[in-house]
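The complex is shown incomplete by one protein chain, all other protein chains being positioned as in the whole.
Chain IDs A and B follow the sequence of writing; residue 1 opens each chain.
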Amino acid sequence: MLTTREDKIMEYFKAFVIGGGICVIGQLLMDLTSYKITPAHILVGFVTGGVFLSAAGIYQPLVDFAGAGATVPLTGFGHLLAQGAIKGAQEKGLLGAFGGGLEASAAGISAAVIFGYLMAVVFTPKGD
Amino acid sequence: MKAAKKIGQQTIAFANPPVISGASSIVGPKEGKGPLGKQFDTVLPDTLYGEQTWEKAERKMLRETCQTAIKKAGLTIHDIDFMMAGDLLNQIISANFTARDLGIPFLGLYGACSTMFEGISIGSMLIDGGFANYVLTAASSHYDTAERQYRFPTEMGVQRAPTAQWTVTGAGAVVIGTQGSGPAVTHVTVGKVIDLGISDVNDMGSAMAPAAADTIIRHFRDTGRSPADYDLIFTGDLAGIGRALTEQLAKKAGYDLSKNYTDCGILIYDPSQDTHAGGSGCGCSAVVFTGFLLKEIMAGRFRRVLGVGTGALLSTTSSFQGETIPGIGHAVAIDAYNPGG
Partner (left out) sequence: MLLKGKKAIPSDRKQQESEYREMVNRIKPKPPLLRNILGAFVIGGAICTLGQALINFYLSFGLDKTGAGAAASATLIFLAALLTGLGIYDSIAKYAGAGTIVPITGFANSIVAPALEYRREGMVFGVGQKMFTLAGPVLIFGFVTAWIAGLIAYILK
């Protein structure tokens, strides 16, 4: 598929706006609750939120529209988990519902664990 | 029978006011860049201070400030009868390990950020009671050790609330004795634990202000004194928001603090240092008192001061379980000269 220059720019623009917009929702959740919602809550909330939106069929259209703007935020991670589990269940039955989510997200999780470990070995925390 | 040295409900008036015969302070690099930077005995080049861990660095600060305070009092370790110290870490390890190194009979204290003034209070009682000739009391805190214990790992990307306070990296120590020419502790008002239902861990100042105000009001009632009797009234580390609340609470009770009241958490940092509401931690009131205010008293700029150490008595467990934050404040009245000596 050949894309024109304008299409490319539009693609980046959509990723920027939708991705930034999803982050703003997280910011509002923290600021407007005077930080009762912590970053830990944001991480958990966005992943599970993504799972719900994906299962309800709302998230895939957003991914089609915004590309990385929808897949890079953690809601996209939830989308990956949900689609993996749903596809697994449809193709392999009940066992697939167990394995599908992890299969789909394995690379990302492993990358985070492995890089995390390596960084811990190489660096020391700087503090403030 | 009424206790001989107790006046009012919560206050002790010393018969022979104990004397602060030596004091020392040590701070981290950020505090060294603050408005009081030049006042402290030592400013660390970095927060690790040549150690492997921040916890070890905190201990080293505490140990060195204790040794310097003893030296400045013209004494040796063997002259000290008892040592009292505390910090913010679980099981007050900084104080315990320092006491292990110094080998002085030791009483561990936990009063959160009020520890320094809790120590001065009990130390003065030991002296005036005739139980000791010299008592060493100290407190420490360290930004990075506190942050990783109470909040998030230091490298975690989080935004701080505008009400949040910055834990001071620093340690302070004083030696209290029976006689000498230093400033004298005349009264101590032991605070009650007060909790007005604040549960926001990013807003310690609001949680502690009622306790500070309660102790200040009680001190005036018990002694019959008023804010005008003091050249300076300072609280431990309520920072900007807590200070304003304390002033309002005192005003409600009929005491006007607007002329001569400040807070250690405000004094230690410059607003440009991005510490949000101001400083906190055991080290905050400890270093501002020993490094700055005590020197001002000795230089004759303040004849009589009232210091109120304030602490937020929560733990990570209690706050995760949704408990509110209890606060405490201990007031210590200090005269520039020793009337007895």
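We adopt the following convention: contacts are C-beta pairs under 8 Å (C-beta built on N, C-alpha and C of every residue); 3 or more make two chains touch, one makes a residue touch a chain.
Predicted model, so just to flag it, every value in this text is computed and none were measured.
Chemist: Just to confirm, in the complete assembly, which displayed chains does the hidden chain contact?
Modeler: Taken over the complete structure, the missing chain's partners among displayed chains are A, B.
Chemist: I'm checking contacts with the chain that's been left out. Which of B:34, B:183 or B:210 qualifies?
Modeler: Hidden-chain contact among the options goes to B:210.
Chemist: In the complete assembly, which of B:76, B:91 or B:159 touches the absent chain?
Modeler: Reading the full complex, the residue touching the unseen chain is B:159.
Chemist: Since one chain isn't shown, list which residues of chain A touch it in the complete complex.
Modeler: 8, 11-12, 15-32, 34-35, 39-40, 42-44, 46-48, 51-52, 54-55, 67-69, 71-78, 81-82, 84-86, 88-90, 93-94, 96-98, 100-102, 105, 107-109, 111-113, 115-126
Chemist: To test your reading of the contact rule: which positions on chain B touch the chain that is missing from view?
Modeler: Spelled out for chain B, the touching residues are 52-53, 148, 152-163, 192-198, 203, 206, 210, 213-214, 217-218, 221, 241, 244-245, 248-249, 253, 326.
The rule is simple: only the chains that are shown with their structure count from here on.
Chemist: When the centre of a chain is set as the mean of its C-alpha atoms, what distance in Å lies between chain A and chain B?
Modeler: Here chain A and chain B have centroids separated by 46 Å.
Chemist: Given the complex with chain B, which residues does chain A contribute to the contact?
Modeler: Residues in contact with chain B: 30, 34-36, 38-39, 125-128.
Chemist: Looking at the complex, which residues from chain B come into contact with chain A?
Modeler: 30, 47-48, 54, 143-144, 147, 152-159, 161, 200, 202
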